[in-house]
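In this view, the complex is presented without one of its protein chains, the others remaining in place.
What follows is chain A.
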Amino acid sequence: MRYTLTLVLILVFNSAAAEGWEDQAVFGSPDAENTLSIISSTDTALFSPMLEAFIAEQPNVTVEYFVTGTSDLDRRVRKTPEAFDVAISSAMDLQLKLANDGHALPLPNILHPSWAQWRQSVFAFTSEPAVIAINRSAFAGMEIPESRQELIEAMRARPEVFRNRVGTYDVRQSGVGYLFATQDARASETFWRLMEVMGSLNARLYCCSGDMIDDLTDGTIAVAYNVLGSYAQARADSGKAYTTILPSDFPTTMMRTALVSKASTNPKRAEEFLQFIVTYQSNGHHTQKALPPLAERQNGTERANIALEPALMTFLDTLKRNKFLKEWQDALIQN
């Protein structure tokens, strides 16, 4: 390796927990002159290849990488905007609202297609579909469902197999889970029927894709609905216990976005970092373990990304959110 100087320090778990972080890491020499503080909802493992490449290009920068959930990320950036230079999240709606509320720094020098950025402030750099992940053993000898409708039928047909063994995001906690759910609900009524079926099977609710995949791998659950494709893909080879399905009826594809905090203490570096990730993502450094690239449409299909527009704020409206959560709870939590 050329980057002998690159030092990856994964700090001990309890020190991270002290601040309430899911994970925390430092990339690059700790005594470098510039520090870049990144708050992200992306697991360190998925992001580290990109960060290491960045450090290799800019050896005098230290990157502090903090991981937390999308909703918590939004809260923290609003509360202490000066603490972070860059915010990276999969919850497009929350990121867009941060920019709308004036928390993002416009970066007019970054050239990015208009559909993949908003106000030159929020920059998308991945296209990641929500997928259905299925434990192979639960469907042994059965046909693997291709769409939501087929999943509903499969679950109705064998409730005994799926009782207590279906999982999805707890949309009350997870920002990206809420984004997926609301976009699904916009697209089709099938979503509500699926939720009702899952509710009747006493579905398990998760904060994050990672936990869902863990439970899927060890067989605790047989079906995970709306898992992040990138996470599932990254771990699909570990045992081949599960398979992922892109629902054929309608897709829900999220774009991971990055923004520079308006209160950033190092805006120049932060801008360089954003420029780096958008170019890096378009240059095809993609292995199975890394984040997928940005694509306007997935090859061939009508797989449009969720549009980066002010309408994303609709479901963040308190009244609308309360109503949605109530309906969601009515459907999913039935006992």
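Points to keep in mind about this one:
In this section, contacts are C-beta pairs under 8 Å (C-beta built on N, C-alpha and C of every residue); 3 or more make two chains touch, one makes a residue touch a chain; residues count from 1.
Throughout what follows, contacts and distances are computed from a predicted model.
One chain of this complex is left out of the view, and of "Ni,Fe-hydrogenase III large subunit", "NADH-quinone oxidoreductase", "Fe-S cluster assembly protein SufD" or "histidine kinase", the protein name its UniProt record gives is "histidine kinase". Taking the complete complex into account, A:R119 is the one of A:R119, A:R136 or A:R193 that touches the chain left out.
In the complete assembly, the contact with the undisplayed chain comes from A:T314, out of A:S248, A:N283, A:T314 or A:Q334.
Across the interface with the omitted chain, chain A contributes residues 99-102, 114, 118-120, 186, 309-311, 313-314, 317-320, 323.
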